[in-house]
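Yeah, one chain of the complex is gone here, protein chain that is, but the others are all in their spots.
Chains: A, B and C, in written order; residue numbering restarts at 1 for each.
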Amino acid sequence: MEEFMNILRDIRPDVDFENCTTLIDDKILDSFDIISIITELNSQMDVAVPADQIIPENFNSAQALWAMVEKLLDE
Amino acid sequence: MRKRVLAAVALILVLAIALCACEKGSNDTSINPNSGANSKDYVFKSGSTVIEMKADAEAVLKALGAYKSSYEAPSCAFDGMDKIYSYNGFDLMTYSQNGKDLISGVVLRDDTVETPEGIAIGSKAEDVKKAYGDFEKDATSATFKTDNCKLLIIFDGGVVTSIQYIALVEK
Amino acid sequence: MSFVSLGFLLFLLILFILYYALPRRFQWALLLAGSLVFYAFASPKYLIYIAVTALSTWFAGKLIHDAYAARDAFLKDTPDITKEEKKSCKEAAKKKGRSIMVCCLILNLGILAVCKYTDFAIGTINSLFGTDIAFLRFALPMGISFYTFQSMGYIIDVSRGKYQAELNPARFALFVTFFPQLVQGPISRFDQLSQTLYSEHAFDAQKITQGAWRAVWGFFKKMVVADRLVPVVTGIAQNPDKYAGGYVLALVFFYTIQLYADFTGGIDITIGVAKMFGVDLAENFERPFFSKNITEFWRRWHITMGTWFKDYIFYPVSVSKWMLKVSKWSRAKLGTQLGKRVPVYLSTILVWLATGIWHGASWNFVVWGLLNCLVIIISQELEPLYAKFHEKCAFSNTRGWDIFQMFRTFWLMAFLRVLDVYRNVPLTFRMVPTIFSSKGWSEMFSGGMLKFGLEVRDYIIVAIALVIFLIVGILQGKKPVAEQLAEKPLVPRYLIVWILIIVILVFGAYGIGYDATQFIYNQF
Partner (left out) sequence: MKKRIVKIVICVVLLAATLFLLQKLLVPKYATTNEEGILSSEYYANAGNNDVLFIGDCEVYTNFSPVKLWRDYGITSYIRGTPQQLTWQSYYMLEDTLRYETPKVVVFNVLAMKYAEPQNEAYNRLTLDGMKWSTTKLDAVKASMTDEETVASYILPLLRFHSRWSELTSEDFNYLFKTEKLSHNGYLMRVDAKPAGQVPDPVPLPDYTIGPKCWEYLDKIRETCDKNGIRLILIKAPSLYPAWYDQWEKQIEDYAGKYGLEYINFLELADELEMDYNTDTYDAGLHLNLSGAEKMSAWFGKYLSEKCGVEDRRSDAALAAEWAEREAFYEYMKEAQYKQLREEGAVTRYK
């Protein structure tokens, strides 16, 4: 989990990932950030996020993202 | 296997649609990118004066000097006046637009004058063909169009009887 | 059938009366019938194209649905299989879904490509290899890019399992052919549009009047501004020998205004008309010229196209296995900082290439797309510099600075857009720099601008209309103007609409002397 949070912080140091739950809805993350997160997840945690998982619900908060990662790791 | 069949079916459908699409689009509104370059307008020359259709008549009239006679024809309603000036060998017509007289036509009246391409009343149809390009065989008249000008040549028995420059204007 | 025609208004009136007079369960069927009539008016022979797309996509959706239903049934009936077996069953269904989807994509994008890009390809081959292959001049069915993209979005979503396929072919056909959006979008998503497209609608006077207001506003933009500017734009763009220098700047400005008024006005009509039938369409614009940078601009201009490219091209390409490999490779070779940008930028370039080609089959649009991409990448790269600048300079937080940024974005977009109107790319690059020469400037202000059939009065009308656009844009920032209008007392509310209608009728650029022009976006 901590490794995961570091990835996020590394990409956008200015964002409060702990508390924010409207990362997409409030346009805090743009598509560049989303792709950066996915590529980092892939290279550092070996998780492949398919395109159909890129929906606002999965990216609106760090918790949601983590839940998605866990689910993908599980499969 | 199934995938391949599906792909093949799809491909055949594309080709079929493409074929039925091959009938040429009738309301193709796209602008031909090469249509910009237009051939030069036909002009009539009297001495050193170039008479170009839709050009301002004032300068031309001045350059041509005195005319033999002139005639003014007002239109039935509306403002504006068509004018006809007769010179030796040809008539010059003007129309008015936004308070200015513009040249609407030149009619060659006898064989003392000829077009810059060397055609005069009495020329042969073959010479016209050589000078301006092909037209229908045995036609009693031929027209050649450029952007602003229509050149009308009338024949009688393979001999030119009338040559007219007519401005292409939307009235 | 053009939106700006009495025929369309008559069609709308008849359909509207029937829609609310008939029993509500027939409403969606009536919309389908109306849409087909609308399309048939454009030209009956084009119906075949849209029918093939609608039916093939419906059929593919149904096949995918069957495959997934079979999977679900199998998983439900045999609960005690191993995790591996479960996974392979899911994989198999997914694979099948994907292959059906791919076939559907090949078919429909194939039709689009053949209709739209054959001559472009032939032209390019001819100029590259000096060959002389004849152009085929295919008919371009109305709105083909829009309905094809809308259908393809649907089939991709279905294969991804985002939502269930629509099994009724007639209902699905309505999704593809719904008449207000046929001409120029917006590109709707099935899950969003289906919420109101098929439901039964009572006569909701408030919603209907608000829809009507919106449509009237659209007509104002189109008829008073966009159509009025057509002669200047085409006049300057098609006679580059005559009009250089100052005229080019005028072209840049007026074309952008014309495009804005035409496209957003058309969308206002579309959304307003749909609303009158109780259907909610996605917004396609969010006050685009209030954007402070080009990235933001593209989030607010032609939104449904932007999100389409993002969801169906940008993300899938960015996270594809191939791209992840590229990412690993570039990090190893170029270092983390530089390497991690490679996949994002590659996908961005691809998306903008596609966007350019989507807009039109010519190199002008390809170059235009790539220039947009270039600006976006440069501003992304300069991000740290901007941050520093903001820290250092206090004025960067002022209102004036915001306005400067909007101004800058407007002109940046305007200059990129001028590629739309010149005959070809080299010509554009030759003409734009002439702005900085002395050519044309003095002539322009001594009657030169009045040579295109526009008089001083026309420019005054455009100027006044631009002020109105600005005021409405600022008001729009709070909430939709139609809603604000609805809150006003009866008399001023109707007075505004009444004045607007009269202004359109009197000051609209229509009828003899004004060529009713097709929507610019119609055949993109």
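What we mean here is this: a contact is a pair of C-beta atoms (placed from the backbone, for glycine too) under 8 Å apart; a residue touches a chain by one contact, two chains touch by 3 or more.
As the structure is a computational prediction, the values presented were derived from the model and not from experiment.
Visitor: Mind giving the shown chains that are in contact with the missing chain?
Guide: B, C
Visitor: Of C:81, C:170 or C:505, which residue touches the hidden chain?
Guide: Checking the options C:81, C:170 or C:505, the one contacting the hidden chain is C:505.
Visitor: List the chain B residues touching the unshown chain?
Guide: Residues of chain B in touch with the missing chain: 69, 71-74, 76-78, 84, 86, 91, 107, 109, 140-141, 143, 152, 154, 161-162, 164, 171.
Visitor: Going by the touch rule given at the top, which residues of chain C touch the chain that is not shown?
Guide: 6, 205, 455, 457, 490, 494, 498, 501-502, 505-508, 510-514
By our rule, only the chains that are shown with their structure count from here on.
Visitor: Quick one: report the Å distance separating chain B from chain C, using the average Cα coordinate of each chain.
Guide: The answer is 42 Å.
Visitor: What whole-Å value do you get for the distance between chain A and chain B if each is reduced to the mean of its CA atoms?
Guide: 69
Visitor: Cα centroid separation between chain A and chain C, in whole Å?
Guide: Centre separation, chain A to chain C: 29 Å.
Visitor: What part of chain A is in contact with chain C in the complex they form?
Guide: Residues 27, 30-32, 34-36, 38-40, 42-43, 48-52, 54-55, 75.
Visitor: Given the complex with chain A, which residues does chain C contribute to the contact?
Guide: Those residues of chain C that touch chain A are 87, 160-162, 295, 299, 310-311, 314-316, 318-321, 324, 327-328, 331, 340, 343-344, 347, 380.
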